[in-house]
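Have a look at this one before I ask anything.
This view holds just a subset of the chains, kept in their places.
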Amino acid sequence: GGLTHYRADGAAHMVDVSAKDVTAREATATAVLRTRPDVVARIATGDLPKGEAVAVARVAGILAAKRTHELVPLCHPLPISGVDVDVVPSGDHVALSATVRTTSRTGVEMEALTAVTVAGLTVYDMIKAVDRAAVLTDVQVVAKSGGTTGTWVREEQA
Amino acid sequence: GGLTHYRADGAAHMVDVSAKDVTAREATATAVLRTRPDVVARIATGDLPKGEAVAVARVAGILAAKRTHELVPLCHPLPISGVDVDVVPSGDHVALSATVRTTSRTGVEMEALTAVTVAGLTVYDMIKAVDRAAVLTDVQVVAKSGGTTGTWVREEQA
Amino acid sequence: GGLTHYRADGAAHMVDVSAKDVTAREATATAVLRTRPDVVARIATGDLPKGEAVAVARVAGILAAKRTHELVPLCHPLPISGVDVDVVPSGDHVALSATVRTTSRTGVEMEALTAVTVAGLTVYDMIKAVDRAAVLTDVQVVAKSGGTTGTWVREEQA
């Protein structure tokens, strides 16, 4: 396949999806915010109620999913029908996961990636005063289903 | 230091920065989009004019920097005075870098991270039809200056 | 019924509405901005053309209805198919009303409430220089139709 976001003359465009079928589609993305155990401890059990920090990041991710087409220029606006975002402090990192669903002509991989990324940046924002060196990493699609290309699941990398 | 985004009762808030000095501040963030050499070749010299793909990602990053406070809930709106975003295809990856400047009461680390992240997601969006498994990784602040905490540069990790 | 915006584990999510029917739906909300007769007189017949003040509030309400899903985190983006906003100065108050329509999988109560609320705040903004003590009150859904739960009309409170 080619890079469909570009025309034969090389110009970027929002590819016309009018002829594609309206089907149920779903995508899940994950990411990891790497920090230190003492920082994770603060989020999870320390001087900060876990519910509050996790909820703030979760809401940021859900809201960001809805704004994906404003941020990623060639994305189509989509009637998102559901979003789940998980923010799980554990050991020396915070694991992030987002699943987005739609019934539409295009997939929601970018929406899932945007949700998980903004949730991760929101956690970074909360902890940067105590660990500016934290790193958001492994931002990736782990599964998608629906549409012409059907179901895809990321192979494990050993 | 503690988690300043939370009050003594654990509630998230946008911390009051009224008493902080208005000073020149700058931050640089980087990230890497890992894909395959044949995909990078397409972006850089193949069926897609390099300038167009790079420019689309760059513009997405610049615009995203300006919307950071809409995406990251506890960030302050800032009068951003300059943004540079670099998108450099090379080997099996695309290197992303963003520098943001302001004259304000708070720093611009989040703005630099948001710029580099959205630029990276935009590149992913362009190539996902040929490499859905591409990964955005190593999203991190590499340097910041200005404000109370002054200059900080990330130590190299060998 | 339970609080559907939360999962079994208590996490907020945008509930998946993929399986709900696409049907015509409508909701009407009302509110009242309480101020003083002399202030209302200015809006309606005094030193300010009534059409201009009313139109500004009306436009603000219509635009706000379209942004409901950006403001209320767990709301779904919807293809709104019609919005009417009424702003009626009368006696010591300004009566606000908004009706929103869609053909979608979820209802538009939140859109109607957002429209009427922002219209009311816009009137307050116009008069706050002469009556800072004005109060926006009785913001409520008065009727909705369509969807699984069908038609509902608020009972009169005597």
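Per-chain numbering from 1; labels A, B and C assigned in written order.
Just so we're on the same page, a contact is a pair of C-beta atoms (placed from the backbone, for glycine too) under 8 Å apart; a residue touches a chain by one contact, two chains touch by 3 or more.
Note that the structure is predicted; figures quoted are calculated from it, not measured.
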Copy count of the single sequence across the entire complex, 3 present: 6
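In this section, only the chains that are shown with their structure count from here on.
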Pairwise touch network: line, ring, star, complete, or other: line
Whole-Å gap between the CA centroids of chain A and chain B: 16
Length of the line joining the C-alpha centres of chain B and chain C, rounded to whole Å: 37
Junction residues of chain B, two or more chains touched: none
Interfacial residue positions of chain A with respect to chain C in the complex: 24, 54-55, 58-59, 62-63, 65-67, 77-86, 101-103
Interface residues, chain C side, partner chain A - complex: 7, 11-18, 69-70, 73-74, 76-79, 104-105
Footprint of chain B on chain A - complex, ascending: 1-6, 10-12, 42-43, 47-49, 52-53, 56, 59-60, 63-64, 67, 70-75, 109-110, 113-114, 117-118, 120-122, 124-130, 132-141, 144, 152, 154-155
